[in-house]
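With one protein chain withheld, the remaining protein chains of the complex are depicted in position.
Up next, chain A:
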Amino acid sequence: MVVMVLFAISAGPTGSSDLIFLLRTAPALPPRLLIRRPVSRRSSADRPRPASHRSSSAGSARSSGSCCSSSSAPPPPRRRRFLAGGSDAGRAVATRRVLDMGAGENNPLGAQNAWDMLSEEQSQKHITTGSGDLNGILGGGIHCKEVTEIGGVPGVGKTQLGIQLAINVQIPVEYGGLGGKAVYIDTEGSFMVERVYQIAEGCISDILEHFPHSHEKSSSGNKQLQPEHFLADIYYFRICSYAEQIAAINYLEKFLGEHKDVRIVIIDSVTFHFRQDFDDLALRTRVLSELSLKLMKIAKAYNLAVVLLNQVTTKFTEGSFQLTLALGDSWSHSCTNRVILYWNGTERYAYLDKSPSLPVASAPYAVTGKGVRDVSSNHKRVRVT
């Protein structure tokens, strides 16, 4: 068995531990050589823990099916779910590198290997929705770098959830949040400031309840826990037609370049103007697909979550009318995750309809005076005076 060892000069501070990486394959297959490609923008904290996994990787082998896949493709869903368990063998499977074409410090393909993606994903924080059950089915909350579509019948709480996310993204880092800002693009006019204030107050009171030793003014440079500060960090756009909606999404790239601490973009709702004014449905599909590509690009480039709120429509399938999310079948492919909010008896439920890494599941949630919370016995909503 030929074993090849390759040295790559690492740009990171950790030095020699990252230099050598080797994987022995099954005897029938020729050995693969693996080049560690240091990506300079990563911090050292993101680097995977080296020693313990490398030793176990020597024993595992994998069929040749995955050998030739390019590193730019994300790992297939089944493997990701397997990895979510976090076993050593699982991680060893993921460390199987692919052959990079070309050497050198720059990455000519612009590709990223699966191990780096895994470690980035594990270090990503999720944006909590306010309800523990809902966070559970979403894998911790709304994911950054992904586009999530949330749809539901009128009155089920889509706007409430959107506003809750705009507030929750601002929870400071020391309390477990992202400490970011929010962009809220409102196409229907359902953003009511008094309700946003109420939800901000609810969020702050929950923070103070869980962290009773924090004071109003925490350490230097951090957000004071006042509702006005939370409201000041929501950037609001009021859109009145689909042309403005397209203009706003195009402009977002420049806007986000200037405001780098935005971590969530909420569009409420993405459907409204496209249902009204478009007569040519084929053109609408093309425009929408371009829109969704732009949103995905923004999500990845600026490391933020994009949440699109959608309406429902009726569709005649299988001999009866059924509810489905609006904007058609082509649009339904565009989003990475899809959550449907519906009524089940007297409770509001959220159903995870589409996700690359999580199983479909339902969870109940409630809308209270403080915002979106878990269902409990005490959820009578206080009215705004």
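Keep this in mind: a contact is a pair of C-beta atoms (placed from the backbone, for glycine too) under 8 Å apart; a residue touches a chain by one contact, two chains touch by 3 or more; residues count from 1.
The working rule: contacts and distances are computed from a predicted model.
Hidden chain, UniProt protein name from the list "Protein YIPF", "RecA family profile 1 domain-containing protein", "V-type proton ATPase subunit a" or "GPI transamidase component PIG-S": "RecA family profile 1 domain-containing protein".
Only one of A:206, A:244 or A:374 touches the absent chain when the whole complex is considered: A:244.
Across A:159, A:336 or A:357, the single residue that touches the chain missing here is A:159.
Only one residue in the set A:114, A:127 or A:234 touches the chain that does not appear here, and it is A:234. Counting over the whole complex, chain A has residues 153-155, 159-160, 184, 188-197, 228, 231-244, 246-251, 253-255, 269, 271-273, 275-277, 283, 286-287, 289-290, 311-314, 317, 320-324, 340, 342-347, 351, 353, 360, 367, 380-381, 383-385 touching the chain that is not drawn.
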